[in-house]
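This report refers to the structure that appears directly beneath it.
Apart from one protein chain that is not included, each protein chain of the complex appears where it belongs.
We call the chains A, B and C, going by the order they appear; numbering starts again at 1 in every chain.
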Amino acid sequence: MGMIGGGRGAFIGAVHRMAAALDGEIEFVCGAFSSDPEKSKNTGEDLYLPSSRAYTSYDKMFEEELKLPVGERMDFVSIVTPNFLHFDPAIKAVEKGFSVVLDKPMTLDLEQAVKLNKAVNQSGQIFALTHTYTGYPMVKQARAMVAAGEIGTIRKIHVEYPQGWLASKLEDTDNKQAGWRTDPKKSGMGGALGDIGTHAANLSEYVSGLEISEISANVNIVVPGRLLDDDVDILLRYNNGASGTLSASQIMAGAENGIKISIYGEKGGIEWRHRTPNSLYFRLPGQPEQELRAGVEISYLAPITLKHCRTPSGHPEGFLEAFANIYRNFALTLRAKLDKTSIDPDYSDFPGTRAGVRGMAFIEKTIESSTNGGSWLPFVI
Amino acid sequence: MGMIGGGRGAFIGAVHRMAAALDGEIEFVCGAFSSDPEKSKNTGEDLYLPSSRAYTSYDKMFEEELKLPVGERMDFVSIVTPNFLHFDPAIKAVEKGFSVVLDKPMTLDLEQAVKLNKAVNQSGQIFALTHTYTGYPMVKQARAMVAAGEIGTIRKIHVEYPQGWLASKLEDTDNKQAGWRTDPKKSGMGGALGDIGTHAANLSEYVSGLEISEISANVNIVVPGRLLDDDVDILLRYNNGASGTLSASQIMAGAENGIKISIYGEKGGIEWRHRTPNSLYFRLPGQPEQELRAGVEISYLAPITLKHCRTPSGHPEGFLEAFANIYRNFALTLRAKLDKTSIDPDYSDFPGTRAGVRGMAFIEKTIESSTNGGSWLPFVI
Amino acid sequence: MGMIGGGRGAFIGAVHRMAAALDGEIEFVCGAFSSDPEKSKNTGEDLYLPSSRAYTSYDKMFEEELKLPVGERMDFVSIVTPNFLHFDPAIKAVEKGFSVVLDKPMTLDLEQAVKLNKAVNQSGQIFALTHTYTGYPMVKQARAMVAAGEIGTIRKIHVEYPQGWLASKLEDTDNKQAGWRTDPKKSGMGGALGDIGTHAANLSEYVSGLEISEISANVNIVVPGRLLDDDVDILLRYNNGASGTLSASQIMAGAENGIKISIYGEKGGIEWRHRTPNSLYFRLPGQPEQELRAGVEISYLAPITLKHCRTPSGHPEGFLEAFANIYRNFALTLRAKLDKTSIDPDYSDFPGTRAGVRGMAFIEKTIESSTNGGSWLPFVI
Partner (left out) sequence: MGMIGGGRGAFIGAVHRMAAALDGEIEFVCGAFSSDPEKSKNTGEDLYLPSSRAYTSYDKMFEEELKLPVGERMDFVSIVTPNFLHFDPAIKAVEKGFSVVLDKPMTLDLEQAVKLNKAVNQSGQIFALTHTYTGYPMVKQARAMVAAGEIGTIRKIHVEYPQGWLASKLEDTDNKQAGWRTDPKKSGMGGALGDIGTHAANLSEYVSGLEISEISANVNIVVPGRLLDDDVDILLRYNNGASGTLSASQIMAGAENGIKISIYGEKGGIEWRHRTPNSLYFRLPGQPEQELRAGVEISYLAPITLKHCRTPSGHPEGFLEAFANIYRNFALTLRAKLDKTSIDPDYSDFPGTRAGVRGMAFIEKTIESSTNGGSWLPFVI
């Protein structure tokens, strides 16, 4: 694995590295951590890389790595830059024969996403988008239970993603995270919508197995002077006729990173909360609520869930493990491709280009609905 | 107190009686429990009333009670019939000089509500509408904290009221509750909207001190063949510019009676959940979340909160106590009127006709918005 | 009902009155609220009693009430005085033909308890001791499930009762509650042990259906200068060979009234917490934890549980309702006796003299074990 971005002090770069390291399936061999040569070199040293493989640009990295023999060169690149720096390295990577793990959202806008999608498909490279929440074992369990019909035909989906860290105008301080995430040139047209709204939309589609088909939205800039939305409420319809809501906000002062989803069908309901990620709540009328728990030995879990647990029940796993599940599956899928072997489909379960393209379209369509007075708009892509 | 409705087997009648009895401030003296003379008489016996005061109609009850001397006759009437039987006994009661406690929603439609409002105001009688959730001590605490500016100017309100008991077509069985609540002739034009949506709207306005000013709604009939809505999702704007959502549903199979509200302002947020009614969660950025608790001795609670607690912290109070707070306050207010004394305003804090009229208008406007493709409609009354 | 004690400002007297009033089965007709005639009179007025029936002593009350015709006179007396004033009014009441509801613990010492037990049995009067926690519906459910063998033969019982209100030397202030509860002359030889330890012991025996048979204890006076224990930890053995712990403390600074019990058998376990009294947690190996909920309509509950619920699930009931269940059952049992009818045994389920005698013996034996270096002592009575 080589990394693009993720220099000293970058939160998400460190997360990607820990996630990639956890399962011992991925060797971290090089990086273009920063356009500042000194900084890239220092980061490389921090990470015990040979100085020759701490590059000053991803173009250079692609060029030099291709000179190395297969087996020694990096097999894939992990791109952890801000949104506006997703498209160019990603499309170059696949065109040059590297597989890609890309932080979400996919690109700066829908047009780029469509192009990248096409390029990935033509290249035959493996591509993963880190919609982390789909990596949690109990999210996979929820999906499996819905697919097995345990709650019946879905009628209702509520998903919410509250955060509070942008409740004040943090972008006016030297906070780098706040800076680029509220800057349309670096983030694209969605603020909270792109940063966390796409996670919520992706989660609802992943667990339900449905697709959002209509949107009626209220997109707000709550903090005065901010350039991008920081709060959205959306009414949704899904392609089976189910309805629901999606709320994502970064101005809920004092709130944590509390993504949560509840889905109700004709027969019952399930609920998953990031706050207690190793539990899944299952409700059937006239029966006690059940709390299903993650754990390698839990016999009532679906096979796919068990394959994404590392510890026995009662040994909590968290965000890094969910992230690592995406990396592990990506690595196994890539290895199967390289080795020309087949792979258990449960291990190739990670978000790809379709999730990415839908995410970018979701941003644009939500803003369009809100701009048009909240009227219902069809969402098809 | 006299009661109209609430014959044997009626859930809400028994709740009203227990709530009225709890604090020893109200004597239960008569009732017109049923239009069936035998049933009314039997209910009277069950309740240890003299047979002479178990009436066969509320008209009869008004007539006979007026013959009794003041002090012996009932001072007020508690009306616990289905919605379509609210307006007539209520307006007659106030016109004949009785105060009224009325189950919500106020009437069958907005027109009746406006008329009743006028009649109550002209009569000078005391009138309470049992929006129970405003009777909980920690809901009053939430209102007091918001009013004191502890979370700053409100930006965001999310309120939800999930129920699951109408997930199947229960009205086709002999379930009386389901029967009248899904029947437009008995309930009015709102189903879940009137039954629980009005509770949620009232709670949001009570706690925030704001008023809903715009509505963009999606009103659903989920169970095929049902005549009234059983599920609504609403985007809201409030009169200070805050926005939010309101979801109320009776088809969330397996869900309990889980009304919940969270409000975020510039400075922080609060959350109250019916599931844990004696707690209020308070969040400020950069500080640990606090769990405030009800209890007569808790020094950090607002004076109004303490006046609505009966037990020390750690001794849970519940639904009946919240209900009893409305009755207790109503009784104290009525006694002050009768005794021509003044009353601590904290004790005259209960929902009245304005809440009732706004509730009926909320039902109509929500349906109008949904019918008009979810477009935003102004809500002013 | 007549009341002894419970003058203005007394916490537990008000609780008894609300509990007695809730279900409309008991008429409150007289009281000897205080040895101070003025205070007793004022309390009577507060409670809307005729001045003739606010007595200045319980002896006077017994005398005068007996002059009234049956049906008008009080049928039973509720005794809510400090421990040292339990025995005399209680034994006189039963000897004069009144039934009794008595606050716990039963008496000042075991000797009194044994005498009172004998007197009650000889009198044929109905006697209830307010071990409130056994009045909670989900505690009854726990007992029913254990009795039905749902967790198999019991192996392990942990019960804890943490409070924090005596973490400082509150008895040196003018706090009346703290004053008498830490005074051996008024409370007897147990402090926390008598006040809350007996609740915990009673709860463990009630739910398990077992009896404590051996005690190894550590009884502490933590706050310097206090005269009675304020903290105890006890190892227990039960009469089927099960073992466990009981901790009761009033010095856990910041803790609420958090009684909690967990019981494990060969097949599974249950847990009930006062903090969430309407839930019962049920665990079986290899299955998701279940959260059983109180509610009049919950079909999986035992018949006895349903008979002690007043509201549908999701409408929380609390401490007063649990207390009211004892009063309601006591009233129904007394009425059956007066009416010479039979009664459903589920409605005569309330703690009586045996619970009281065992509680007093538990206090004495626990202190004896602690004094003897924590050695195991047999507990048989």
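Observations, loosely collected:
In this section, contacts are C-beta pairs under 8 Å (C-beta built on N, C-alpha and C of every residue); 3 or more make two chains touch, one makes a residue touch a chain.
Given the structure is predicted, the values throughout are model-derived calculations rather than measurements.
Across the entire complex, the residue among C:233, C:291 or C:368 in touch with the chain not shown is C:233.
Only one of C:115, C:176 or C:267 touches the absent chain when the whole complex is considered: C:267.
Residue C:243 is the one among C:42, C:56 or C:243 that touches the chain missing from this view.
Among the residues A:195, A:214, A:289 or A:317, only A:317 touches the chain that is left out of the figure.
Touch with the hidden chain on the side of chain B covers residues 282, 286-293, 298-300. For chain C, the residues touching the absent chain in the complete assembly are 151-152, 155-156, 158, 160, 164-165, 167-168, 216, 218, 220, 222, 231, 233, 235, 243-245, 247, 249, 251-255, 262, 264-269, 283-285, 287, 289, 373-376. On the side of chain A, touch with the chain left out of the figure occurs at residues 11, 14-15, 17-18, 21-24, 28, 47-48, 163, 256-258, 274-278, 293, 296, 310-321.
Everything below uses one rule, namely that only the chains that are shown with their structure count from here on.
Taking the mean of C-alpha positions as each chain's centre, the chain lying farthest from the centre of chain B is A.
Rounded to whole angstrom, the centroid-to-centroid distance between chain A and chain C, based on C-alpha atoms, equals 55 Å. If you average the CA atoms of chain A and of chain B, the two centres end up 43 Å from each other. Residue positions of chain A touching 2 or more other chains, listed in rising order: 287, 289.
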